[in-house]
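The complex appears here without one of its protein chains, the remainder shown in place.
Our next item is chain A:
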(Lines give C-alpha, C1' and ligand atoms only; values in the text may rest on other atoms or scores of the structure.)
Protein backbone atom coordinates (compact mmCIF):
# COMPACT_ATOMS: atom_id res chain seq x y z
CA UNK A 1 0.00 0.00 0.00
CA UNK A 2 1.17 3.47 -0.80
CA UNK A 3 1.81 6.06 1.85
CA UNK A 4 -1.25 8.22 2.39
CA UNK A 5 0.98 11.23 2.09
CA UNK A 6 1.66 10.54 -1.55
CA UNK A 7 -0.99 12.19 -3.65
CA UNK A 8 -0.96 11.32 -7.32
CA UNK A 9 -1.60 14.31 -9.52
CA UNK A 10 -4.67 14.11 -11.72
CA UNK A 11 -5.76 15.89 -14.85
CA UNK A 12 -9.23 15.44 -16.35
CA UNK A 13 -9.39 16.42 -19.99
CA UNK A 14 -12.42 16.50 -22.24
CA UNK A 15 -12.66 15.55 -25.88
CA UNK A 16 -15.94 15.62 -27.79
CA UNK A 17 -18.36 15.08 -24.97
CA UNK A 18 -21.78 15.78 -23.52
CA UNK A 19 -20.27 16.07 -20.00
CA UNK A 20 -22.21 12.98 -18.97
CA UNK A 21 -19.27 11.23 -17.37
CA UNK A 22 -18.42 14.25 -15.29
CA UNK A 23 -22.02 14.50 -14.15
CA UNK A 24 -22.12 10.81 -13.37
CA UNK A 25 -18.93 11.16 -11.33
CA UNK A 26 -20.52 13.94 -9.26
CA UNK A 27 -22.97 11.31 -7.98
CA UNK A 28 -20.29 9.21 -6.37
CA UNK A 29 -21.27 9.10 -2.69
CA UNK A 30 -17.67 9.22 -1.48
CA UNK A 31 -16.43 11.77 -4.00
CA UNK A 32 -14.87 14.13 -1.40
CA UNK A 33 -12.89 11.30 0.21
CA UNK A 34 -11.77 10.06 -3.17
CA UNK A 35 -10.67 13.49 -4.36
CA UNK A 36 -8.75 13.96 -1.13
CA UNK A 37 -6.49 11.13 -2.25
CA UNK A 38 -5.41 13.08 -5.33
CA UNK A 39 -3.94 16.39 -6.15
CA UNK A 40 -6.37 17.57 -8.80
CA UNK A 41 -4.42 19.78 -11.17
CA UNK A 42 -7.29 20.26 -13.54
CA UNK A 43 -10.92 19.34 -13.89
CA UNK A 44 -13.49 21.37 -15.85
CA UNK A 45 -15.99 21.52 -12.98
CA UNK A 46 -14.34 20.45 -9.74
CA UNK A 47 -12.00 22.54 -7.61
CA UNK A 48 -8.48 22.31 -9.00
CA UNK A 49 -5.19 24.12 -8.81
CA UNK A 50 -4.66 25.06 -12.44
CA UNK A 51 -6.60 26.68 -15.24
CA UNK A 52 -7.17 25.12 -18.64
CA UNK A 53 -4.78 27.71 -20.11
CA UNK A 54 -2.02 26.63 -17.75
CA UNK A 55 -2.64 22.99 -18.55
CA UNK A 56 -2.59 23.74 -22.27
CA UNK A 57 0.94 25.06 -21.96
CA UNK A 58 2.15 21.52 -21.30
CA UNK A 59 4.83 22.39 -18.75
CA UNK A 60 4.32 19.72 -16.15
CA UNK A 61 2.96 16.19 -16.42
CA UNK A 62 0.56 14.27 -14.18
CA UNK A 63 0.33 10.79 -12.68
CA UNK A 64 -3.20 10.08 -13.80
CA UNK A 65 -4.87 11.35 -16.92
CA UNK A 66 -8.63 10.96 -17.10
CA UNK A 67 -10.04 11.57 -20.53
CA UNK A 68 -13.74 12.04 -21.17
CA UNK A 69 -15.36 12.10 -24.62
CA UNK A 70 -14.31 10.96 -28.06
CA UNK A 71 -10.90 11.88 -29.37
CA UNK A 72 -10.85 14.29 -32.30
CA UNK A 73 -7.24 15.17 -33.14
CA UNK A 74 -8.16 18.60 -34.52
CA UNK A 75 -10.26 19.74 -31.63
CA UNK A 76 -8.64 22.42 -29.51
CA UNK A 77 -8.64 23.21 -25.81
CA UNK A 78 -7.34 26.66 -24.97
CA UNK A 79 -5.88 26.90 -28.46
CA UNK A 80 -3.97 23.63 -28.30
CA UNK A 81 -5.02 20.50 -30.18
CA UNK A 82 -6.21 17.48 -28.32
CA UNK A 83 -3.65 15.53 -30.24
CA UNK A 84 -0.86 17.46 -28.56
CA UNK A 85 -2.48 17.53 -25.13
CA UNK A 86 -3.19 13.81 -25.02
CA UNK A 87 0.23 12.89 -26.39
CA UNK A 88 1.96 15.08 -23.82
CA UNK A 89 0.06 14.05 -20.71
CA UNK A 90 -0.24 10.38 -21.59
CA UNK A 91 3.53 10.21 -21.98
CA UNK A 92 4.18 11.05 -18.34
CA UNK A 93 1.13 9.56 -16.71
CA UNK A 94 1.35 6.15 -15.08
CA UNK A 95 -2.34 5.59 -15.81
CA UNK A 96 -4.72 6.87 -18.39
CA UNK A 97 -8.41 6.37 -17.74
CA UNK A 98 -10.83 6.51 -20.62
CA UNK A 99 -14.00 7.58 -18.82
CA UNK A 100 -17.09 6.46 -20.70
CA UNK A 101 -17.78 4.76 -24.01
CA UNK A 102 -16.71 7.69 -26.19
CA UNK A 103 -13.23 7.82 -24.68
CA UNK A 104 -13.01 4.03 -24.70
CA UNK A 105 -14.35 3.14 -28.12
CA UNK A 106 -15.50 6.34 -29.80
CA UNK A 107 -19.14 5.95 -28.79
CA UNK A 108 -21.84 8.11 -30.23
CA UNK A 109 -19.42 10.69 -31.66
CA UNK A 110 -17.51 8.11 -33.59
CA UNK A 111 -20.82 6.80 -34.90
CA UNK A 112 -21.58 10.30 -36.18
CA UNK A 113 -18.12 11.08 -37.60
CA UNK A 114 -16.08 7.90 -37.85
CA UNK A 115 -13.40 9.55 -39.98
CA UNK A 116 -12.54 12.02 -37.22
CA UNK A 117 -13.45 10.52 -33.89
CA UNK A 118 -12.21 7.50 -32.03
CA UNK A 119 -11.53 6.34 -28.51
CA UNK A 120 -8.07 6.73 -26.99
CA UNK A 121 -6.85 3.27 -27.94
CA UNK A 122 -9.82 1.77 -29.77
CA UNK A 123 -12.21 2.68 -32.55
CA UNK A 124 -15.07 0.33 -31.87
CA UNK A 125 -13.42 -2.98 -31.09
CA UNK A 126 -10.42 -2.31 -33.32
CA UNK A 127 -7.24 -1.07 -31.73
CA UNK A 128 -6.78 2.51 -32.99
CA UNK A 129 -6.51 6.03 -31.64
CA UNK A 130 -3.77 8.28 -30.31
CA UNK A 131 -2.71 5.93 -27.51
CA UNK A 132 -2.63 2.83 -29.61
CA UNK A 133 1.05 2.31 -28.77
CA UNK A 134 0.36 2.91 -25.08
CA UNK A 135 -2.74 0.74 -24.81
CA UNK A 136 -1.20 -1.01 -21.80
CA UNK A 137 -1.60 2.20 -19.81
CA UNK A 138 -5.18 2.83 -20.79
CA UNK A 139 -7.98 1.62 -18.57
CA UNK A 140 -11.23 1.63 -20.49
CA UNK A 141 -14.19 2.42 -18.31
CA UNK A 142 -16.88 2.13 -20.93
CA UNK A 143 -20.48 3.01 -20.19
CA UNK A 144 -22.71 5.78 -21.35
CA UNK A 145 -22.04 7.36 -18.99
CA UNK A 146 -19.46 5.54 -16.91
CA UNK A 147 -20.90 4.24 -13.65
CA UNK A 148 -19.57 6.52 -10.89
CA UNK A 149 -18.68 3.51 -8.73
CA UNK A 150 -16.55 2.08 -11.51
CA UNK A 151 -14.58 5.26 -11.80
CA UNK A 152 -14.32 5.36 -8.02
CA UNK A 153 -13.05 1.79 -8.03
CA UNK A 154 -10.37 2.49 -10.61
CA UNK A 155 -9.16 5.72 -9.01
CA UNK A 156 -9.13 4.24 -5.53
CA UNK A 157 -7.04 1.33 -6.71
CA UNK A 158 -4.62 3.69 -8.38
CA UNK A 159 -4.40 5.81 -5.20
CA UNK A 160 -3.68 2.65 -3.23
CA UNK A 161 -1.10 1.47 -5.74
CA UNK A 162 -3.02 -1.74 -6.46
CA UNK A 163 -2.82 -3.24 -9.94
CA UNK A 164 -6.00 -3.38 -12.01
CA UNK A 165 -6.38 -6.38 -14.28
CA UNK A 166 -8.19 -5.75 -17.54
CA UNK A 167 -9.94 -7.78 -20.23
CA UNK A 168 -9.04 -7.94 -23.92
CA UNK A 169 -10.67 -4.54 -24.47
CA UNK A 170 -8.84 -2.88 -21.60
CA UNK A 171 -11.80 -2.92 -19.19
CA UNK A 172 -11.21 -3.89 -15.56
CA UNK A 173 -12.24 -7.50 -15.17
CA UNK A 174 -13.58 -6.93 -11.67
CA UNK A 175 -16.21 -4.63 -13.17
CA UNK A 176 -16.77 -6.05 -16.63
CA UNK A 177 -16.49 -9.78 -16.21
CA UNK A 178 -20.17 -10.00 -15.34
CA UNK A 179 -22.98 -9.54 -17.76
CA UNK A 180 -25.53 -6.78 -17.10
CA UNK A 181 -28.00 -9.70 -16.95
CA UNK A 182 -26.27 -10.89 -13.79
CA UNK A 183 -28.28 -9.73 -10.82
CA UNK A 184 -31.24 -8.61 -12.90
CA UNK A 185 -34.43 -9.19 -10.94
CA UNK A 186 -36.07 -10.56 -14.08
CA UNK A 187 -33.84 -13.61 -14.42
CA UNK A 188 -36.59 -16.04 -13.54
CA UNK A 189 -38.69 -14.63 -16.35
CA UNK A 190 -35.72 -15.01 -18.64
CA UNK A 191 -35.31 -18.66 -17.70
CA UNK A 192 -38.92 -19.50 -18.48
CA UNK A 193 -39.12 -17.21 -21.48
CA UNK A 194 -41.82 -14.94 -20.23
CA UNK A 195 -41.42 -11.55 -21.88
CA UNK A 196 -42.51 -8.21 -20.50
CA UNK A 197 -45.82 -7.00 -21.84
CA UNK A 198 -44.89 -3.37 -21.55
CA UNK A 199 -42.00 -1.16 -20.62
CA UNK A 200 -41.98 -0.02 -17.04
CA UNK A 201 -43.66 -3.08 -15.58
CA UNK A 202 -42.10 -5.20 -12.89
CA UNK A 203 -43.08 -8.45 -14.58
CA UNK A 204 -41.37 -10.18 -17.48
CA UNK A 205 -38.01 -10.15 -19.16
CA UNK A 206 -37.10 -7.65 -21.85
CA UNK A 207 -34.92 -9.93 -23.96
CA UNK A 208 -37.28 -11.41 -26.51
CA UNK A 209 -39.21 -8.43 -27.70
CA UNK A 210 -37.80 -5.30 -26.18
CA UNK A 211 -34.16 -5.33 -27.16
CA UNK A 212 -32.54 -6.04 -23.80
CA UNK A 213 -28.79 -6.59 -24.24
CA UNK A 214 -28.22 -7.71 -20.65
CA UNK A 215 -27.06 -11.24 -21.56
CA UNK A 216 -24.72 -9.82 -24.22
CA UNK A 217 -23.23 -6.91 -22.31
CA UNK A 218 -20.23 -6.92 -20.02
CA UNK A 219 -21.21 -4.63 -17.18
CA UNK A 220 -22.06 -4.93 -13.50
CA UNK A 221 -25.04 -2.56 -13.46
CA UNK A 222 -27.24 -5.02 -11.62
CA UNK A 223 -24.57 -5.89 -9.07
CA UNK A 224 -23.55 -2.36 -8.31
CA UNK A 225 -26.74 -0.41 -8.70
CA UNK A 226 -26.91 3.11 -10.04
CA UNK A 227 -27.12 5.65 -7.23
CA UNK A 228 -27.18 2.59 -5.01
CA UNK A 229 -30.80 1.90 -5.88
CA UNK A 230 -31.60 0.95 -9.44
CA UNK A 231 -30.77 -0.09 -12.96
CA UNK A 232 -32.49 0.14 -16.32
CA UNK A 233 -33.99 -3.33 -16.11
CA UNK A 234 -35.24 -2.76 -12.59
CA UNK A 235 -37.44 0.03 -13.87
CA UNK A 236 -38.48 -1.90 -16.97
CA UNK A 237 -36.19 -0.52 -19.67
CA UNK A 238 -33.90 -2.76 -21.70
CA UNK A 239 -30.14 -2.61 -21.30
CA UNK A 240 -28.76 -0.89 -24.40
CA UNK A 241 -25.35 -2.49 -24.19
CA UNK A 242 -23.64 0.84 -23.63
CA UNK A 243 -20.40 -0.71 -22.35
CA UNK A 244 -19.71 -2.66 -25.52
CA UNK A 245 -17.59 -1.35 -28.39
CA UNK A 246 -20.52 -1.52 -30.83
CA UNK A 247 -22.53 1.00 -28.83
CA UNK A 248 -24.63 2.88 -29.93
CA UNK A 249 -26.59 0.39 -31.97
CA UNK A 250 -29.77 1.16 -33.83
CA UNK A 251 -33.29 0.17 -32.76
CA UNK A 252 -32.49 -0.02 -29.10
CA UNK A 253 -35.99 -1.15 -28.17
CA UNK A 254 -36.09 -4.02 -30.63
CA UNK A 255 -34.74 -7.52 -30.46
CA UNK A 256 -33.41 -8.46 -33.88
CA UNK A 257 -35.00 -11.74 -34.88
CA UNK A 258 -34.94 -14.01 -37.92
CA UNK A 259 -38.31 -15.70 -38.25
CA UNK A 260 -38.98 -14.94 -34.58
CA UNK A 261 -35.65 -16.48 -33.55
CA UNK A 262 -33.34 -14.07 -31.72
CA UNK A 263 -30.36 -13.34 -33.95
CA UNK A 264 -28.03 -13.12 -30.97
CA UNK A 265 -28.09 -15.37 -27.95
CA UNK A 266 -26.41 -14.95 -24.54
CA UNK A 267 -22.61 -14.70 -24.66
CA UNK A 268 -20.93 -18.08 -24.44
CA UNK A 269 -24.01 -20.16 -25.35
CA UNK A 270 -24.31 -21.94 -28.71
CA UNK A 271 -27.37 -20.99 -30.68
CA UNK A 272 -28.39 -24.62 -31.10
CA UNK A 273 -28.24 -25.28 -27.37
CA UNK A 274 -30.04 -22.03 -26.66
CA UNK A 275 -32.87 -22.79 -29.08
CA UNK A 276 -33.31 -26.27 -27.68
CA UNK A 277 -33.58 -24.95 -24.16
CA UNK A 278 -35.83 -22.10 -25.16
CA UNK A 279 -38.23 -24.42 -26.95
CA UNK A 280 -38.50 -26.60 -23.90
CA UNK A 281 -38.73 -23.78 -21.38
CA UNK A 282 -41.46 -22.12 -23.43
CA UNK A 283 -43.56 -25.27 -23.25
CA UNK A 284 -44.14 -24.71 -19.57
CA UNK A 285 -46.87 -22.38 -18.56
CA UNK A 286 -46.10 -21.14 -15.09
CA UNK A 287 -49.12 -19.35 -13.74
CA UNK A 288 -47.15 -17.52 -11.08
CA UNK A 289 -45.01 -15.91 -13.77
CA UNK A 290 -47.96 -14.92 -15.92
CA UNK A 291 -49.57 -12.97 -13.10
CA UNK A 292 -49.08 -9.40 -12.01
CA UNK A 293 -46.92 -8.94 -8.94
CA UNK A 294 -49.08 -6.26 -7.37
CA UNK A 295 -52.81 -5.71 -7.53
CA UNK A 296 -52.66 -1.97 -7.90
CA UNK A 297 -52.03 -0.79 -11.42
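Simple rule for what comes next: a contact is a pair of C-beta atoms (placed from the backbone, for glycine too) under 8 Å apart; a residue touches a chain by one contact, two chains touch by 3 or more; residues count from 1.
Heads up, the rule we're going with is that contacts and distances are computed from a predicted model.
Visitor: Can you work out the missing subunit's protein name as recorded in UniProt? Choose among "Activator of (R)-2-hydroxyglutaryl-CoA dehydratase HgdC", "ABC transporter permease", "Beta-ketoacyl-[acyl-carrier-protein] synthase family protein" or "TetR/AcrR family transcriptional regulator".
Guide: Spelling it out: the chain absent from the display is recorded in UniProt as "TetR/AcrR family transcriptional regulator".
Visitor: Out of A:74, A:259 or A:293, point to the residue that touches the absent chain in the complete complex.
Guide: Within the whole complex, the residue contacting the unshown chain is A:259.
Visitor: Among A:250, A:272 or A:287, which residue is in touch with the absent chain?
Guide: In the complete complex, the chain left out is touched by residue A:272.
Visitor: Among A:57, A:126, A:162 or A:282, exactly one should touch the missing chain; which is it?
Guide: Within the whole complex, the residue contacting the unshown chain is A:282.
Visitor: To test your reading of the contact rule: which positions on chain A touch the chain that is missing from view?
Guide: 257-261, 263, 271-272, 275-276, 279-280, 282-284
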